[in-house]
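A selection of the complex's chains, in situ.
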Amino acid sequence: QVEPLLFEIGRYETTGVDIDEPEAFAPRLGGMERTGEIGLPGLSEPEAMRHYVRLSQKNYGIDSGLFPLGSCTMKHNPRLNERMARLPGFGDVHPLQPVSTVQGALELMQELARYLMTLTGTQAVALSPKAGAHGELAGMMAIKAAIEAKGEGASRRTVLVPDSAHGTNPATAALIGFQVKAVPAREDGWVHVEDVKAALGPDVAAIMLTNPNTCGLFEPQIVEIARALHDAGGYFYCDGANFNAIVGKARPGDLGIDAMHINLHKTFSTPHGGGGPGAGPVVLSERLAPFAPVPFVRQGASGLELVEHADEAGEAQPFGRVTAFHGQMGMYVRALSYMLSHGSDGMRRASEDAVLNANYIRAGLADLMSQPFGDKPCMHEVLFDDTWLKDTGVTTLDFAKAMIDEGYHPMTVYFPLVVHGAMLIEPTESESKASLDLFIATLRDLAMAAKAGDRDRFVGAPYHAPRRRLDETRAARSPVLRWTPPAPVQEAAE
Amino acid sequence: MRYLPLSDTDRGEMLARIGVADIDALFADVPKAMLLDGPVDLPRRKSEMEVERILSRMAGRNVAAGSVPFFVGAGAYKHHVPATVDHVIQRSEFLTSYTPYQPEIAQGTLQYLFEFQTQVAALTGMEVANASMYDGSTGTGEAVLMAHRVTKRRKAVLSGGLHPHYAEVVQTLSRMSGDAVVAMPADVMADEDIIGRIDGETSCVVVQTPDVFGNLRDLTAIAEAAHKHGALLIAVFTEVMSLGLVTPPGHMGADIVVGEGQSIGNGLNFGGPYVGLFATRQKYIRQMPGRLCGETVDANGERGFVLTLSTREQHIRRDKATSNICTNSGLCCLAFTIHMTLLGQAGLTRLARVNHANAVKLADMLAGVKGVEVLNGAFFNEFTVRLSRPAAEVVEALAERGVLAGVPVSRLSPGAGLDDLLLVASTEINTDDDRAALVAGLKEVL
């Protein structure tokens, strides 16, 4: 059944919220009263419930099945964490209440910071960034501030970014005025220290490197790269999107990073929610720690304090503020709940299982599907390219869409850009062996069908989904970004 | 461990299938010296019951807004959110889904984003809206950058009525990008001459209404002046509920309207997650930051929705992108959309009237307290009072008496000489008892 748009079923006079009109009073709006229809139809509560429940039924989530989106880390979202985030003492607290009335909230932030620093081997953390890309921004701002503090602001304006990086990396660097310089990809999928050294110079402010990288590989020369950067007076920004592969196994601080954002919604399982909210705390090395933005929590004489202004920061030199309040408290609670539940042993084990699961898929598919860098161990995600689809008339996209008909969410496709027709599969540690076995069998079956020339199964896919393949070109060519009332039927001229 | 399905037997079988001796063989690329040989120095796993105890204890050390007479605002507001909202956003299919990159199995998310965009456009009185920013403050930063792109200029003028934290976010970003910012001083009485600061270099002027002191502002003249100089007017709001009752910026000539959507559908959450609303004119859509959902058809000709115009975005355009934003506020959009749908304009307008009525009633009561002066002429649900003692002390003293009285201006703008000012917000949650408690408390401590 088709579910209409709210605007097609709602009515201007209907409301699903009862509240009494106020007693008569003299408004004090200074002549600024809104007039005319706002254009917002309402639904009664039963109608609204059904409308959104039915919409949800057109969606696919982790709870529906395997969701192997590489780089996105779709792991189980424990409902304990949802419950904890809704405790009134967390969910119903205002960011500008007197600090004496939010000591527990500040304690939680401090505890979260301690966990993040311990797991990453770093000396500071800026909690407030609202998502991964925002964490990148904060981290790169800290680097810029540190460079400026050394008087090198005018000269160090280049940031090195490998071609395989997430798009957020160059976008972030450009946003605050850095020049982006590419580091080429090598045939083995790794960044080589010689290439970095060749690009280094007195103009280089930093490198932005993802580790494990977007090809699902750990960068084996990372320590040397960090050293080279530091020797050249630059900073090492690490994109932490894939930190989930090594939590409890290795500490980025030990590897030499200066700043790394952590996607709490990936690594520590605060749910993705169809595109957020996330949270992107950024951990900082000792060199960058003084430049962390406000606000931050500090132990004071009579309890925990919140430093909200640069001039209260003591010896620190915060580079400024990146958001109105203290960041994503709701996500902090969920992430800490996840970390407490797993414990140090469980988090280490989770990383191991994530890597094990990815390699198990690799082992199950390696004979049928091609890997761009050869068949070698991967981290938490395994990358295939489309060489094996050559001459089948089936593209990576077709293959992905055919997976939908088998009841699976597709993997990440066409990313990283450096690999032709990339298919990046991340099962996460949340999948059982039985689930992986079924997934592997299904993909093998599909792969053999593609090779056998059953093209229709792919190019027309999906056949069994709430919608057939959607026309994205049309959407972009003549964008319709909002509902508008249908034009009234023209009355016949008299 | 309850979240990990593999048994040791499974692990052994899987390693054998992969053809390695042990798990660390898969971590061979990690430099040996850096590979930890055991768990880090943090506590071991805990049962659900233990985790609940630890976090409940921390939560118990905070005063929940709903447990006391509560008048704190200044950018985040305590409203009642219907139970339906929280129920629906917790449905697995919404909660555990990803950004809708595979639209065929994400029509649920996409359709509500389309509804959200339409609702935000209607509320703000603009032509189009995007599918959310992180919050109002970061959205304001993005709006300024967008204005720079549109005008090809690099100077923003910020009103002294803009929330100081929003101004700081813009200033931090601009300083880092090398753009110019003119930040006007705190404008308690809404009588600044912002038009006089607009010149041929100005990319945009950023004005908030209701402003941080609660004043409602007519933006028409500012819009005219900005347009005359080739600049854009960016209108900011921190209380979206106001748009149910007061003239929206889109009706006053604003080019970009940006603000905080928390009040509809979302809780206080100690500051986050919230949802930034961002609307503009149709002609600027290719300069907008953030996700956009658009209508299209599928292979059968059926209507469907997709993310669109992604060539603006970082994952395609990289360092030429209109923003670096990726994950945004999906589930908060959903909460907003459901609450807004339940309200409809009939409910929203009534709820906004109740907010205003409660604020008016409170203002009149406070005006009768010795040592309190209400400063605002026109306001929505928040206003500024001048106290006979530093506001921070008064707030602390009332907190000890179990009343959360508001936000001292000195907390937002220390050193601005405004230590005697208090921002007081009142919404539909406030009862006669709440108001009486605040009045009684003030009489005690002033």
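Every chain is named by a letter (A and B) in the order it is written, and numbering of its residues begins at 1.
The working rule: a residue touches a chain if its C-beta (ideal position, glycine included) is under 8 Å from a C-beta of that chain, and two chains touch if they have at least 3 such contacts.
Because the structure is a prediction, the values reported are computed rather than measured.
*Asks:* Can you write the chain counts for the whole complex as a formula in the shown labels?
*Replies:* The complete assembly in this structure file has composition A x2, B x2.
To be clear about the criterion, only the chains that are shown with their structure count from here on.
*Asks:* Using Cα averages as centroids, what's the distance between chain A and chain B in whole Å?
*Replies:* Once rounded, the distance between the two centres reads 19 Å.
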